[in-house]
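Omission of a single protein chain aside, the complex is shown with its protein chains in their original locations.
Chain IDs A and B follow the sequence of writing; residue 1 opens each chain.
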Amino acid sequence: MTVAAPAMTSRGPERSRRRIKIPNERLFYAVLGFVGLLVVWEFASNFDLDPSTPGVQGLVKRILMSAPTLIWKAGVEDFSSGAIWPHITISLQEWFYGFIISCFLGISLGLSLGWFRRFRLATQPLVSALYSTPTIALFPLIVLIAGIGLESKVILVVLASIFAVIINTMVGVQSVSWKHLEIASSFGASQTQIVRSVVLPTTIPFILTGVRLAAGRSLVGVVVAEFQAANQGVGFYIALNGQTLNTARVFIGLVLLGGFGIFVGELVRLVENRFDAWRPSIHR
Amino acid sequence: MTSAPATQDLALSARGVRMEYLDRGTRERFVAIESLDLDIKQGEFVTIVGPSGCGKSTFVKLVNGLLSASQGEILVRSVAKGKSDAMVFQDSALFPWYKIIDNVSYGLVCAGVSKKQAHERAMPLIKLVGLGGFENKYPYQLSGGMQQRANLARALCVDPAILLMDEPFAALDAQTREVMQAELLRIWRGAEAEGGARKTVLFITHQIEEAVFLSDRVVVMSARPGRIMEDIRIDLPRPRDLHVKRTPEFQEYQEQIWQLIASQLKAAASQFGGSKE
Partner (left out) sequence: MTAGTQMVAVTSNAERQRSRMPRWYRRREASILSFSGLAAFVIIWQLAADLKGLDFTFFFASPSGIIEAAGKEVQLPRFWDDVATSAWELLAGSGVALGLGVPIGLAIGWYRRVGFMFDPWLNFFNALPRIALLPLLVLWLGLGTEMKIAAVSLGAFFSIVVPTAQGVKTVDRNLLDVGRSMDASQGRIFTSIVLPATVPYIISGIRIAIGRGLIGVVVAEFYAQTKGIGVIIVKSQQALNSDRMLFGIILFTISGILLSYATSLLERRFQKWRPGQDMEE
């Protein structure tokens, strides 16, 4: 009787399958995913089950889903006629004021909450309650107090975004290492020197995370405020065109908001990278 | 104020130092150091060894002013220029957000020296510790041994009368540690050659071999509550290199100190076993 020897199989790290090497795989698939969905969308909206009623019996109803080409056409129209610019300007204004106020107020509040233990303890219940509240629920109240002008929208934007800054800054201050404080005091650093050489360098990355989050939440604030009480602004533009079944223009608004969100996010990320030179390999 | 004539050439004098802690968890007081007397002459290299928890690290923090003693007095020689003492901390004690040169010149900047001047004064020290060319790197780009070199340069940079070293090589691997020990002696001599008086060093370690190799005197502390058990003069010729570790005299010193500490550990173990309820 012969004992069957176990078959030797090759086991490289790449088991099986040979592939075509794609130089920049990441980009390739990203473009594929992006363009692919647009093409499917376009095709689906043009594929009419009943050709006599175009856009009604399709795989997707064109009136509800629009189509990339329709959106493009409407976009060109609104930008060349200039009809959309007032909306963009007013939204930018609301966003900017709210965001800047949130950053300044949030950072200073966060620093003091992190640094002064008693202050933090005394305000803790209130801060965490407000942090858990969907602050945009306060908008009707804000309208009662501040009317429906720019002020009430800026206040809502601040409320929507400030807690991201406060909490992150506070956590940053609290994560200052005891050892680093000890070193500073060993070399006779003064209070200001301690803040400059230890507290701020530790806290800045946290602050920037807060700022990045706040940029996005400010945008949420802008949209909600404009949905509720406005006659101008990108949020209003979206809501109005939604109600009038002008779907392509709803998508234009969404593209504007998403594009702006990405732009601001990347901007803050650039700043973050600049402050992160001292950190090993956290560059994303 | 003590002003006995005997203090003339002393760099440090501790009298009756006692340190109590309040444990935050158990709310019990315990004595970290019990009545410690220690004199260190100017230019002496003194090492304190002892089992962990004997209060040796606490003692350097007291000297450095990071803690204040419950009782007793510590005197250090004041200096006309520079600082009376500076600390070389344990591992990873550099500010990760500063480049090496900014870390090394930190003490000077704290003392109000302009950044430019501080950098100028830091450069020779960076070269002395063997980090020339690395001054613009961040700490994470350096190995553990190199980080401790920078740590040493930072303390030397403020030109202290006493250099306090709190287990500076504890986190290094065995080989790097040996290299750093030899390097420390070289730098110690180098600093002497550069600027006048030989530095007084107070070194803390739990490694007996390290203590014997580096020191003029080894002070052996007992387990908690910490007090001085023995003060041993190491009469090995200087300059020393790593070969000295293989001489019989060296081994004898090592053996002597080991016996002292071992007796402590045994006592502690039996006491711990006995007090178990």
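Keep this in mind: a residue touches a chain if its C-beta (ideal position, glycine included) is under 8 Å from a C-beta of that chain, and two chains touch if they have at least 3 such contacts.
Everything quoted here is computed from the prediction, not taken from an experiment.
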item	value
Chains still shown that are in contact with the chain withheld from the display	A, B
Residue touching the undisplayed chain, where the options are B:13, B:90 or B:264	B:13
Options A:143, A:162 or A:176, residue touching the unrepresented chain	A:143
Subunit B, residues in touch with the chain not shown (by the definition above)	1-3, 7, 9-10, 13, 42, 62-68, 73-80, 84, 197
Residues of subunit A (touch criterion as defined above) contacting the omitted chain	25-26, 28-30, 32-34, 36-37, 64, 118, 121-126, 128-130, 132-134, 136-141, 143-145, 164, 182, 185, 188, 209, 213, 216, 219-220, 222-224, 227-228, 235, 238-239, 241-243, 245, 247, 250, 253-254, 257-262, 265
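By definition in this document, only the chains that are shown with their structure count from here on.
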item	value
Subunit B to subunit A touching residues, read off their complex	64-66, 83, 86-87, 89, 93, 95-98, 106-107, 109-111, 138-141, 154, 158
Residues of subunit A defined as touching subunit B within the complex	179-180, 182-190, 193, 197-198, 201-202, 277-280
